[in-house]
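Okay, structure first, notes after.
What follows is chain A.
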Amino acid sequence: MATSLDTLLADHLLSAIVFLPLATVLLLALADGLFRLPETIWRYTALASSLVGLLLALALWQRFDPASSGMQLVERAEWIPSWGIHYSLGIDGIALLLVALTSFLLPVVLLASWTDIHARVKSYLFFMLALQTGMLGAFLALNLFLFYVFWELMLIPMYFVIGIWGGPRRIYATLKFFIYTMVGSLLMLVGILVLAWLHQSQFGSPSFEYYGANGGTGILDLSIPNAGGPWWQRQGFLFGVFALAFAIKVPMFPFHTWLPDAHVEAPTPGSAVLAGVLLKLGTFGFVRYALPLFPQAALDFAPWIVGLAVIGIVYGALVAWVQSDLKKLVAYSSVSHMGFIVLGLFALNPQGVSGAVLQMVSHGVSTGALFILVGMIYERRHVRELDAFGGLAQAMPVFAAFFAIATFSSVGLPGLNGFVGEFLILLGAFQTLPGATVIATSGVILSAVYMLWAMRRVFFGPLANEANKTLVDLGLREKLVAVALVIPMIWIGVHPSTFTNPMDRAVTELLETMTRRGADLAAWQGRDAADEPRLAAEAELETSR
Partner candidate 1 sequence: MGDVLPFHFQVVAALIFAIGALGVMLRRNMIVMFMSIELMLNAANLSLVAFSREIGNDQGQILAFIVMVVAAVEVAVGLAIIISLVRNRDTVNIEDTSQMKW
Partner candidate 2 sequence: MTEHENTALRWIPLLPLIAAALSGAWLVFGRRALPRVAVIALACGAPIASFAIAVVQVFKLALETALPPDAPYYSDNLYTWISAGDFHAELAFLLDPLSAVMVLVVTGVGSLIHIYSVGYMDDDHREDRGFQRFFAYLNLFTFSMLMLILGDNLLVMFVGWEGVGVCSYLLIGFWYLDDANAAAGQKAFVVNRIGDFGFLLGIFLLFWSFAQAGLPTVEFREMSANVGLLAERTVALPGWLSFLPGFPTWGLLTLACLCLFVGACGKSAQIPLYVWLPDAMAGPTPVSALIHAATMVTAGVYMVCRMSFAYSLAPGAQATVAWTGALTAFFAATIGLAQTDIKKVLAYSTVSQLGYMFLAAGVAAYSAAIFHVMTHAFFKALLFLGAGSVILGMHHQQDITKMGGLRRRMPVTWATFLVGVIAIAGVPPFSGFFSKDEILLAANQAHAIPGHQALWAIGMATAFLTAFYMFRLYFLVWSGESRADHHTQASIHESGKWVLVPLCVLALFSVIGGFFGLPDAYGDLFGVQRSNSLHHFLQPVVHSAEHEISHATEFRLAALTTCVGLAGIALATVMYFWRRDLAAKLAAAIRPLYALVRDKYRIDELYDAAIVRPLRALSSSLLSRGVDQGLIDGLAVNGTAKLVRASADGALKYLQSGFAQSYLVAMLLGGVLLVAWLVRGS
């Protein structure tokens, strides 16, 4: 009995992970309709469900085989076979990390917002867990149609969370977020449909499958021309529409303006999840879809995208520096950090891509922590203006300590998580894009400038404002949340191989897939294939002397 349950779970682990949150709230809603459950039952059940989700993610990690290639734990069920739409889930090393991040953040965020959200708690929990399902599904979907469904599914709960529990300008902010993202998504939908249509013209029947199942063919097997043929069938157009959708999500300059408003107006848990996970979906989209499917176009567009990324790094940092609202400052810092990730991706070498993926996880933890910490002070004072603070380290020393750790994590202090990813990104980018990297490295200086500036305005100096003198330091629950966030910061910083080992294979495969599908990565990396034997021979000679 036990073994059959075990295998049942193993066969459907991914579906369980994806649908557990939604199933939980649907059951709760059903029960609520029948029995009128009190709010605390909802809270605890939701928290328990998120913790079970985390355990499932850990089980998934354990089952994951870092050495084998391709997708693992694949689940497939037919949905609309004649259109090639199936329910396909699968995981690779990169998705594994992001699923773990998502599963980790939800319980932390729920715990952090325990007292923050007190009106219409049941709806709030419903939306948060529905959002979780959407995000996990997007990471795990192997069918482009399914991916699109989950991609859109994420928007609705987020829209409500910002729109109902947000700040004074929440309606404007959430509409902006929704419509902006949707514009990109719709263009991506066009791209997806073109891909399915191309599959039909090349293999006989339309398919949205990423990989061909059971020896069949999938989107990855398509040969998409980079030049010639109608413009809407070329890699350039398709990459463009996919990249636009993802660029808006990341967000890349100049498509970033929805982010500051959304973050500032969103309630703390909304901001934390938005920054922690939602933004990563953009970069994940690049890694999973835009880069391997359209590699030549990716190389063609790369200078532009890298340019925008570098501009984003510097611009985001400079604008963050002059903000007077603490949350807006952190929001712009997100723009800056995501610029690093895009830079790393488009370095298109093992160091850059690994660094970028690791930084996705790191940024989720760091920025999630910063938003949660800002939320803690907002809960007490209901203001976020830097002027309203000052000398807080005297009144709330424990809070100051955790904020300092989160700050240094965000700034990329070696020993904490931010450094490893940032270093690998810059190292990788230097090989292929040295000029851009020099400019991007200045981001190292700028991030210190704005974060320390914020810290000084908030925590140091005299404790002048009367309202700050009576502030209470962190309670047990809040300390628990802070510690839960600090542990991965230290772990990733000190022992990153735990996190880089699973993704190694996936990163190599990405680069191999791109080369196989026609991208000249060797030229991009500045290596001359003819040079290699000569250089290796020279090295041999030197070391033997």
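The rule is short, and it goes like this: contacts are C-beta pairs under 8 Å (C-beta built on N, C-alpha and C of every residue); 3 or more make two chains touch, one makes a residue touch a chain; residues count from 1.
Picked so that all candidates are chains of the complex that A comes from, given by their letters.
Just so it is clear, the structure is predicted and the values come from calculations on it, not from any experiment.
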In-complex contact partner of chain A, selected from candidates 1 or 2: 2
Complex contacts: residues of chain A adjacent to candidate 2: 176, 180, 254, 256-258, 315, 318-319, 321-323, 349-351, 354-355, 391, 393-394, 397-398, 401-402, 408, 413-415, 419-420, 423-424, 426-428, 430-431, 435, 437-438, 441-442, 444-445, 448-449, 452-453, 456, 459-463, 479, 494-497, 500, 504, 507, 527, 535-536, 538-540, 542-543
